[in-house]
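A single protein chain has been omitted; all remaining protein chains appear in their positions.
The first chain written gets the first letter, and so on, giving A, B and C; residue counts start at 1 in each chain.
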Amino acid sequence: MASNTTGEIFKITTFGASHGTALGAIIDGCPAGLELSKEDIQLELKKRRPGTSNITTPRDEKDQVEILSGIFDGKTDGTPITAIVRNKDQRSKNYDNLINNPRPGHGDLCWQKKFGHYDYRGGGRGSGRITIGHVIGGAVSKKILEKYNITVTAHVISIHNITTEKKYSLDQIKENITKNNVRCADIEKAKEMEERILQAKNEGNSVGGIVEIIIDNIPLGLGQPVFDKLDGDLAKALMNIGAVKGVEVGLGFESAALTGKEFNDQYFLENDKIVTKTNNCGGILGGMSNGMPVILRIAVKPTPSVSGIQKTVNLVNNKESTIEIEGRHDPCICPRITTVAESACSMVVVDHMIRAGFIHPDKI
Amino acid sequence: MASNTTGEIFKITTFGASHGTALGAIIDGCPAGLELSKEDIQLELKKRRPGTSNITTPRDEKDQVEILSGIFDGKTDGTPITAIVRNKDQRSKNYDNLINNPRPGHGDLCWQKKFGHYDYRGGGRGSGRITIGHVIGGAVSKKILEKYNITVTAHVISIHNITTEKKYSLDQIKENITKNNVRCADIEKAKEMEERILQAKNEGNSVGGIVEIIIDNIPLGLGQPVFDKLDGDLAKALMNIGAVKGVEVGLGFESAALTGKEFNDQYFLENDKIVTKTNNCGGILGGMSNGMPVILRIAVKPTPSVSGIQKTVNLVNNKESTIEIEGRHDPCICPRITTVAESACSMVVVDHMIRAGFIHPDKI
Amino acid sequence: MASNTTGEIFKITTFGASHGTALGAIIDGCPAGLELSKEDIQLELKKRRPGTSNITTPRDEKDQVEILSGIFDGKTDGTPITAIVRNKDQRSKNYDNLINNPRPGHGDLCWQKKFGHYDYRGGGRGSGRITIGHVIGGAVSKKILEKYNITVTAHVISIHNITTEKKYSLDQIKENITKNNVRCADIEKAKEMEERILQAKNEGNSVGGIVEIIIDNIPLGLGQPVFDKLDGDLAKALMNIGAVKGVEVGLGFESAALTGKEFNDQYFLENDKIVTKTNNCGGILGGMSNGMPVILRIAVKPTPSVSGIQKTVNLVNNKESTIEIEGRHDPCICPRITTVAESACSMVVVDHMIRAGFIHPDKI
Partner (left out) sequence: MASNTTGEIFKITTFGASHGTALGAIIDGCPAGLELSKEDIQLELKKRRPGTSNITTPRDEKDQVEILSGIFDGKTDGTPITAIVRNKDQRSKNYDNLINNPRPGHGDLCWQKKFGHYDYRGGGRGSGRITIGHVIGGAVSKKILEKYNITVTAHVISIHNITTEKKYSLDQIKENITKNNVRCADIEKAKEMEERILQAKNEGNSVGGIVEIIIDNIPLGLGQPVFDKLDGDLAKALMNIGAVKGVEVGLGFESAALTGKEFNDQYFLENDKIVTKTNNCGGILGGMSNGMPVILRIAVKPTPSVSGIQKTVNLVNNKESTIEIEGRHDPCICPRITTVAESACSMVVVDHMIRAGFIHPDKI
């Protein structure tokens, strides 16, 4: 059944597959009057696109976007914004040996049982390439958030066994992550991380990592109690990104080992604004933003496409078999997942701003 | 805006507050023909209800359920099932000193800004007491899952600094958790945990913990790719429970430090069924169940209601102030949250079984 | 599957059946701060309830409402408002001969095939009695609309072959319909209509009619283009009321025989406000309100419960059979349907006012 739409009022529907004609997204519910150009979207796609460094897949996709609808005289017009990217550098032959032998760690087997087939050409719609749709939605969302000075920043804090320890200001993070391929604020550690990823690549292996997302300047009172909590929706949006195996808010799993007296963030006044000095709750209480920055972290598993022989089961003769995966893959998805995570969170925040009456639903 | 409904096809809407007349739930979309009695729901409510041991809040609520609609001749009839529980042991006076002084760690401030008021009587609809609605929905869901031999089991694996290390079979877990107040499979550790909770209680403090949920015998192919993934929906359902600050699937955050060759679960045949020997992915690939047990863990923060003076800001005069919280509270919410987590997951699984065509939408 | 909820942001879920324990509704998404009492709801229920005149069913139900949640200090608190009415005067034995012999003109056969059973006791949830839920939702909606001076008025314009011809001002209509049992603005015709209904009653027969609904003072720009048009949503809401077989807006079916030059409503200024002098379009253009009163009419079929032998098929032996319907029924549903139609339209208008940013989603 339909499951390619996200959002309640501000809705994004995405489409397309790894080796189809085109991928894209429709943003429905964007208020009229927002300045938006092809370049705004292209800029975000560029951050996500492969082939830009030696630690990403060598698949070379320029990911040129075309806007088909929703813009009139340089502004959104309140109708659905449709943007597409055509696939160019497809090499489907790489995948032929995978027919009927589902890859471990991928959704192949699940697709087969569910839909009666799976797209052996790079995973089809199970591919990470579909996050082009997320990023298109994120680009529009970020343009909206810009008007409210809200920023969403994702940065890598851990790759395999290498973890940043230093604390950086948000401004430093924003600046530093543009200076290395890993999108890590700690430039020294970034080098180590890059080397660790290259090593994995050379070994035909892959590595996981952790990405932190900071939503800054978010208004107090976003999120709906009970079943549409801000943290619930953010957790879903992030967990829906392929390869994400965990989501935490504020101190997250660390909270479990604390007492209430240690954990509680007490209230103070700062320039007449109610603030907390600690932010253990990660900016969310009772499912609603409390005005402090929202802090999330996601656990990213190592890319499942690794070299070497792996055990599987042949779906035609129902016997155990083996496969060897070729094709082009990312040895670590963390650097590229940052843009996708920013997009996912941006879309949730915009949706909740409209839902909570901070943004008018029809015009901006 | 409306946010008290969860589910796409099998929908639960809950209502009621800590100190209102009644709490309850409507289950809409339950197929006709399911045997269901008041006792089925009462049994689950009993697991959740307070006052049953010295490590829960002393508020004494019998939580007697009444079914108002949806049952005909002992079976569901395809129309909405409404069940309510009336509040009995309310002592609102305990809360009077909290008016206009939002409690740290609670949603009071957020409610005030969002809705123009907050219910100082025990948090109103921000109270943990509203999970009565979840548990009613869970009770009906479990009755459905029973027909398919699917079980959902939540057990405590960590309280503050005490963590279970031994591995238990699912049968052992199911049995052992009924034998102690903490709902921990490791009976030795359970004693330590109980003592740790009592110590916190005596100190007017609280502690957090970790709960694991195991969904057994789940069919292959549940979950919808892209935006309605099974892990996305489970993460949302769990994060929506008050006090939950993190959710992970399978190895979760541990995945981040592994390589793909270590992480991938390879496929084998076992009695003609495709299985994996490891279950690092926690039973979910590409957002869909792969036929292995689904394993989730949630981080539960220490209850924010602790004794002693805490800093806050008075909302009337906008000056810094202090409060002291009295009332009756759980020193650790983990034991009682197990039933809520089971309910939340059960509802998601039933919804996805209907969505994926495993259960007929109208009759069972 | 779930189908007992209506509305996008302002949502009403109803429950209960003709002969169950209770009926009721949850209103989720009502902004906080609205003054609302039990009496507000009781007043509307009283308009709908049976047994108030000799032209309605003699079933005597006081329809006393109880509010279970959502009100705090006399005002809505932003959480779900739950209100219930317990069934009192049930006489299920009247229906026993109907088991396995579906009544012509009722949904019995459809329920049987769809859900594997049907509630032979007065139609269960297929009964008109379920509109108690609609009216609860309508009562809350009307309280909201009151703040914006928007009124929704339904009046009978035709019963069987008796049709009003005189035109009345909205004020006259509002006044006159309270003065007769038929809720017709033309007091002379109302007498004829009442006699016609009594005649049908005495003959064990029933009659249909036409009800007009006028939504006054509705703001310009309600409704969403394409798939959530105001007329689309109103048509659905009205057609969803049992016995309604047709819905038209403005000139409706009469439009078909006109030319564009005759039909178009041209624009003029009246006290600096853009108005039309004619209102052939019924206040809706391009799916949006144009600021003029919205005018709708619904065709109501004669109640299917009539006396005398009717042909049916026995579902057990699959042979043709006959039934004779007893029980207590309305010889004409039009007078009572007016309140239900007002409720249905009020809920749509409130939902669209929130959706279009005219009402804040969280507080009023």
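As a working rule, contacts are C-beta pairs under 8 Å (C-beta built on N, C-alpha and C of every residue); 3 or more make two chains touch, one makes a residue touch a chain.
As the structure is a prediction and not an experimental result, all values here were calculated from the model.
> Touch partners of the unshown chain, restricted to the chains that are shown, please.
Visible chains that the missing one touches: A, B, C.
> Of the residues listed, A:Glu35, A:Asp77 or A:Glu320, which one is in contact with the missing chain?
Final answer for the missing-chain contact: A:Asp77.
> Among C:Ile27, C:Cys281, C:Val294 or C:Val340, which residue is in contact with the omitted chain in the full complex?
If we include the chain that is not displayed, C:Cys281 is the one touching it.
> Name every residue on chain A in touch with the hidden partner chain.
Those residues of chain A that touch the unshown chain are 1-5, 7, 9-11, 13-17, 20-24, 26, 28-29, 32-33, 66-70, 72, 77-82, 84, 111, 114-117, 119, 124-125, 354, 361-363.
> Can you name the residues of chain C that touch the chain not displayed here?
1, 3-6, 14, 102, 104-111, 113-114, 123, 125-126, 130, 158, 160-161, 200, 205-210, 220-221, 223-229, 231-240, 242, 245-269, 272, 274, 276, 281-282, 285-290, 299-306, 308, 310-313, 318-320, 355-356
> List the chain B residues touching the unshown chain?
9, 79, 221, 225, 355-357, 360-362
Definition applied: only the chains that are shown with their structure count from here on.
> Could you state the distance in Å from the CA-based centre of chain A to that of chain C?
The answer is 46 Å.
> So the centre of each chain is just the mean of its C-alpha atoms; given that, what is the distance between chain A and chain B in Å?
27
> Residues touching two or more other chains, restricted to chain B: which are they?
In chain B, the residues touching two or more other chains are 1-5, 14, 111, 114, 125.
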